[in-house]
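One protein chain is absent from this view; the other protein chains keep their places.
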Amino acid sequence: MDVRRERLGTDDLRVRKLRAQQLLRGEIGDEELERQVEERLVFTTLEKAQNWARKNALWPLGYGTACCAIEMITTAAGPRADLARFGAEVVRASPRQADMLILSGRLSVKWALVARRLYDQMLEPKWVISMGACASSAGMFNNYALIAGADKFLPIDVYVPGCPPRPEALIYGVLKLQDKIAKDPSLGWRKRYHAEGTEEVAESAAGHARRDQESSAQNAGRDTPRE
Amino acid sequence: MLKSYVPALVFLILGIGVGTAFTLLNGVLGPSRPGPVKQEPYECGLPSEVRQSFRFGISFYLIAMLFILFDIEVVFLYPVALQLKAFGVFALVETIVFVVLLLVAFVFVWRRGALEWT
Amino acid sequence: MTERVVHTELEEPITGTALTPAEEVEPETELFTVNIGPQHPATHGVLRLFCTLEGELVRDVKPIIGYVHTGIEKSCEDHQYWKAITFVERMDYLAYYFNALAFCMAVERLLDEEVPPRAQYLRVAHLELNRIASHLFWLGTAILDIGAISPIFYALRDRERVLDLFEMSGGQRLHTRYFQVGGVIEDIPPGWDREVRRFSKEFSTRIDQFEDLLDGNEIFLRRAKNTGVVSEERLLALGVTGPLLRAAGNPWDLRKAMPYSSYDHFDFKIPVGTVGDNYDRYRVRLAELRESLKIIEQALDGMPEGPWITPNRKVALPPRHELATSMEALIHHFKLVTEGFRVPPGEAYAPIESPRGELGCYLLADGSAKPARVHMRDPSFVNLQAVPDMARGGLIADLITSVAFLDPILGGIDR
Partner (left out) sequence: MPDATGLELIAQRVSEQVGDDAVAGTLYYREQATLDVAPGGVREVLGYLRDRDQEPWPLLMSVHGCDYLPEEPRLGVHYQLLSMERLDRLGVRTRVPVDDPKLASVVDLFPTADHQEREIFDMFGVVFEGHPDLRRILMPEDYEGFPQRRDFPMGGEPVLFTFNEHELPRWYD
């Protein structure tokens, strides 16, 4: 996959205003005309429009176990760093109405079943942000009581480091998730390094072989074909 | 004669159209991955033992009926309120009678204690 | 059918919670058991209330906890003393300074270490700021449970200012690890007390705004007044301490009763309620905000000069610049950093007054550099036993209000 880097042709304002007048008066040639029209019109497909709508209306589940939940609430309802600017401030209490699960807090042995059940009962399409060191790995509590990392039983899309992460870090995580939802080409490296969300391991015995074949087949987005 | 009903017809069609669009669009666009757990009732993250054959208390039913009763009353007041100038004093008197009648019902219900909860 | 999941607990109802079957008790409606369960917006964390309801009336509540048990006390046994402070701070994650202080006081008592006066004043200032931040977060979420959404925005706005002060002195918003055994890690930056004075001047008007916002609201008064009333004797028998006990009329506050960390130098009053209902708990906490402001200002005015940590090099790290010159400082530094200080064997119990009640750290030392046992008497863990008394016989809405005004922190409960 070769990566071409070229500017998007964004000349400054005056040039574009001049081009617009020429376009209307029909003074510019066909090649230039072609580029102007392409720049003006937004060509999109249904999938791009759908992803654009989904990424700007992420409804997080009102989920919070420990200290990261305090920072998440400060991010969602706080004055300074505010998820409302990115469309994610509608915190829904029931998984039926939420499509983003921010795993804010520790995943204890007793809690893992409940967390997995919440994830299963969320409606499609759904995404998971593992917020904080305790959710991503057991953090500093590497002992009998915690499950070391939510990706042992949940497919995770974005990991936010920190203990607890600052509100700005959580917002950056949400932005990264939005890029991922929009299948932003800049996230192509995830496919090259097989770093997409840890997919559901297929129940079949030949897990290993099947997983490699399955992970290369699916695209960078979330629609992993699970049986 | 039919022409004066066209706005109402358009309104009706649009309403039904938008309603069905939203319900069906969801099924078409959203990826659907049915799972066994997804069908079970959600009870705060735990397997729930909610039995369908559960007998609700009578007070729930009473409150629901009273609400519908007085809600419909408000629905009837609304068009009258909009066109009160056009209908003139006659409509005003008529609505006052209508409200008083329902007020009697309200006082009866209140005194019988149907509104208290325990 | 996939093979049986190990945790059978979740399939059948939990043993011991098998309540009298509906047939025996013949109320006019069937008893309905529901989980106001671990994932619920009104349980302030992962608390599960196993409720037996008769229509809207709560017949019995059984709090079930343990969903965020992180074995912090076991992890503390695996780390050196001053590394365990980081673990201890994450128990009650709204009052992290208090956890750190309880642990440090227990260690200092075993070491028989004397904390310099400036460190004590610094600790008091940070403790009271943390009490304000904790009460503000409670105010926001408790009133959110009753149904008013705007107070949480105002409360979090003021809480952000307090977190800025923590960030200025401790470097981080939460879990600042600012308290060290023997004092505090670093002196406060020069502009800190000016910032705190500016905050306290502004904040005293904010408290009046909160009161106007809530005391005139009929719905709030109706929901909070004489709901969740528990008598003072029952509270004392249940070991409840903190704002709940003071709301019932008993002025027991460890800062006044058994002063520690130079709290006796400050004069402040202890707000006490009369009836002991949810409204009194709200009034007591709001008055405590004002008292904390007074303490902070007195602490800043009377801040003595001098070392901010104990000069005893066996316990406290020597300042950096000394490492370049003196050999002893290098040896002390090396010994502390690699192996940590050894505490003579013994036991200590250091109780302090946290925003939720008496927070005591029981420490067992076996002479090595790692604590043999750290156990926290967490106020929410003990106060939670009062929930069945508050809720029995009331409506579900009153149960939710009572749990909200109890201010449980599940990190502290499950440790």
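Every chain is named by a letter (A, B and C) in the order it is written, and numbering of its residues begins at 1.
Here is the rule we go by: a contact is a pair of C-beta atoms (placed from the backbone, for glycine too) under 8 Å apart; a residue touches a chain by one contact, two chains touch by 3 or more.
These numbers come from a predicted model, not from an experiment.
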Revision key, fill the gap. For the full complex, contacts between the hidden chain and the displayed ones involve A, C
Practice item. Quick one: say which of C:112, C:218, C:267 or C:305 touches the chain that got left out. Key: C:112
Exercise for review: Write the list of subunit C residues that the hidden chain touches.
Suggested key: 6-9, 14-16, 65-66, 69, 71, 73-75, 77-78, 109-110, 112, 236-241, 250, 252, 257-258, 346-349, 351, 358, 360, 362, 364, 372-373, 375, 377, 381-382, 384-385, 414-415
Review point. Which residue numbers on subunit A touch the omitted chain?
Key: 109-110, 138, 141-146, 148, 194, 208
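Basically, only the chains that are shown with their structure count from here on.
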Revision key, fill the gap. The distance between the C-alpha centres of subunit A and subunit B, rounded to whole Å, is 38
Revision key, fill the gap. Taking each chain's centre as the mean of its CA atoms, subunit B sits from subunit C at a distance in Å of 45
Exercise for review: Let me have the rounded angstrom distance from the C-alpha centre of subunit A over to the C-alpha centre of subunit C, please.
Suggested key: 35
Exercise for review: Mind pulling the residue numbers of subunit C that touch at least two other chains?
Suggested key: 10, 38-40
**Study point:** Contacts with 2+ other chains: residues of subunit B
**Key:** 45-47
Check your understanding: Which residues of subunit C touch subunit A in the complex?
Key -> 5, 7, 10, 38-41, 45-46, 66-72, 74-75, 78, 86-87, 90, 93-94, 137, 140-141, 152-153, 156-157, 159-160, 173-175, 410-411, 414
Point to revise | subunit B - residues contacting subunit A, complex | key: 29-33, 35, 37-38, 40, 42, 45-47
Exercise for review: Name, in rising order, each residue of subunit A that touches subunit C in their complex.
Suggested key: 62-67, 69-71, 73-74, 77-80, 93, 105-106, 108-111, 113-114, 118, 134, 140-146, 163-164, 166
